[in-house]
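All protein chains but one are shown at their positions in the complex.
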Amino acid sequence: MHEWALAEAVISTVSQITEKEQLKEVLEVKIKVGELQQIELDILEFALSQLKTPKLKNVKFNIQTAKAELKCRYCGHKWIFRKEKMNEEIAEAIHFVPEIAHAYVKCPKCGSPDFEILEGRGIWLESIKGAK
Amino acid sequence: MHEWALAEAVISTVSQITEKEQLKEVLEVKIKVGELQQIELDILEFALSQLKTPKLKNVKFNIQTAKAELKCRYCGHKWIFRKEKMNEEIAEAIHFVPEIAHAYVKCPKCGSPDFEILEGRGIWLESIKGAK
Amino acid sequence: MKGVNNVVAVSSGKGGVGKSLIASTLAVILARKGYKVGLFDLDFTSPSTHVILGAEGLQPKEEKGIIPPEVHGIKYMSIVYYSGEHAVPLRGADISNALIELFAITRWNTLDFLIIDMPPGISDATLDIIRFVKKVKFLVVTTPSQLAFETVRKLLDLLSELGINVVGVVENMKMKESQFIKQQVEGRGITFWGETPFDIMVEEAIGNVKKLLTTEFGSILEELVAKNLK
Partner (left out) sequence: MKGVNNVVAVSSGKGGVGKSLIASTLAVILARKGYKVGLFDLDFTSPSTHVILGAEGLQPKEEKGIIPPEVHGIKYMSIVYYSGEHAVPLRGADISNALIELFAITRWNTLDFLIIDMPPGISDATLDIIRFVKKVKFLVVTTPSQLAFETVRKLLDLLSELGINVVGVVENMKMKESQFIKQQVEGRGITFWGETPFDIMVEEAIGNVKKLLTTEFGSILEELVAKNLK
């Protein structure tokens, strides 16, 4: 349920940008959610709707998911992280701190924990549309 | 004069690529040299010419320089590194280990040593042209 | 972090000088004085505070974020809740991302003091704490050894140069009379908190906080806190 905290972080970033760009109103916010962290989309969406500020009253939240692509620094192999292979406790740990993956996930080709998360780590803002 | 060691590293990388791509001959190697490290271009060029392997006998080394652009992680300010502002000993240290810049260079706006080297750190291979 | 009044990063640059021991004991001492205290172990690749506190079987609650469990009257957060018995090999960029994530999701609510146990080295965690926690104050730990002070000196000079608040320096594992560290610290215009002794009883008190407070180390640290931290 820490999706609320993540939603708060998104709203706070949107507010900062709104101020910096001097927007009167925000119309659309595109959010990407990486599969590594397995964020619950309906809770996230609900939290976002509850946390709307006045400038966000007509906003459309456009949430997309991105596959978690990992790349081994040791052997160069690239692969897609699949949560189905994880036990529940580990999946939960990665849910809170995606970097914890380095304690449990190994390169399927060479066994190294020294991989890079190319895309799909957590939650990030893709774009904002607004009116000045 | 450690330009020789740098040239060796370039030649060794080129050889690896040549093998991987199964090239019969390498025709052009584009090298970028970042201004942070202040590599001496004529020595580098001489070293490269001396270290040519048979597959490199007709190669043209195309060496370009790139300004060293730094970006402060603390305040976001971007600036171009200028060696004229450094005393000789410090410039020499950065010449050998570009990261040593973090011991001596500070963000001109906020004074932080926590900056990123966006481009122009050392020496890197831009591209290779060859014949199969 | 809005409700958090004081953030104290227990730091050194050097490893093994007693940062984790002092951070943990300091947190417990402040909690016993009646302050609301949090302890955050930021040494992600070699966390120790859970061993010192004997904090086992704890799990944070989820409630619109993460609520740190209470142990010995302090709100306590560590990556071991998630990594357990496993090594967590993290590159600097991962340490930075994990730090940002944990700061974003942890709900400390109101605290008088948030004590941060810093990793050794002058690297991502230190730079990020400086970057994100504008009100941070450093409590710097050294030992009498030249080897420790070689790095501590550099850290102190860097922090002064950056204009960051250093609340004081503790000289830990003191074994024999000497003024060298005190003079070096005060010569830089920084408060020398004092000395905590090398105390063989500490090792037996690891995991037992009550015992730790009754060691010579514990009681002297308590005096230093009473004298220096207001």
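So that you can tell them apart, the chains are marked A, B and C in the order they are listed, and the count of residues begins at 1 in each.
FYI, contacts are C-beta pairs under 8 Å (C-beta built on N, C-alpha and C of every residue); 3 or more make two chains touch, one makes a residue touch a chain.
Please read these numbers as outputs of a predicted model, since none were measured by experiment.
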{"item": "Displayed chains contacting the withheld chain", "value": "A, B, C"}
{"item": "Touching the absent chain when the full complex is considered, from C:Ala9, C:Ala31, C:Ile52 or C:Leu139", "value": "C:Ile52"}
{"item": "Identified contact with the non-displayed chain, of C:Glu62, C:Asp124, C:Glu171 or C:Glu222", "value": "C:Asp124"}
{"item": "Residue of C:Lys33, C:Arg91 or C:Arg188 in touch with the missing chain, whole complex considered", "value": "C:Arg91"}
{"item": "Chain A residues that touch the omitted chain in the full complex", "value": "73-74, 111-114"}
{"item": "For chain C, the residues touching the chain missing from this view", "value": "13-17, 20-21, 45-48, 51-52, 85-96, 119-124, 126-127, 144-148, 150-151, 154-155, 157-158, 175, 200, 203, 206-207"}
{"item": "Residues of chain B in contact with the chain not shown", "value": "1-2, 4-6, 9, 47, 93, 96-100, 102-104, 113-114, 121-122"}
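Definition applied: only the chains that are shown with their structure count from here on.
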{"item": "Topology of the chain contact graph, where touching chains are joined (line, ring, star, complete, other)", "value": "line"}
{"item": "Where chain B and chain C are represented by their mean Cα positions, the distance between them in whole Å", "value": "40"}
{"item": "Where chain A and chain B are represented by their mean Cα positions, the distance between them in whole Å", "value": "35"}
{"item": "Where chain C touches two or more other chains at once, by residue number", "value": "none"}
{"item": "In chain B, residues with contacts to at least two other chains", "value": "none"}
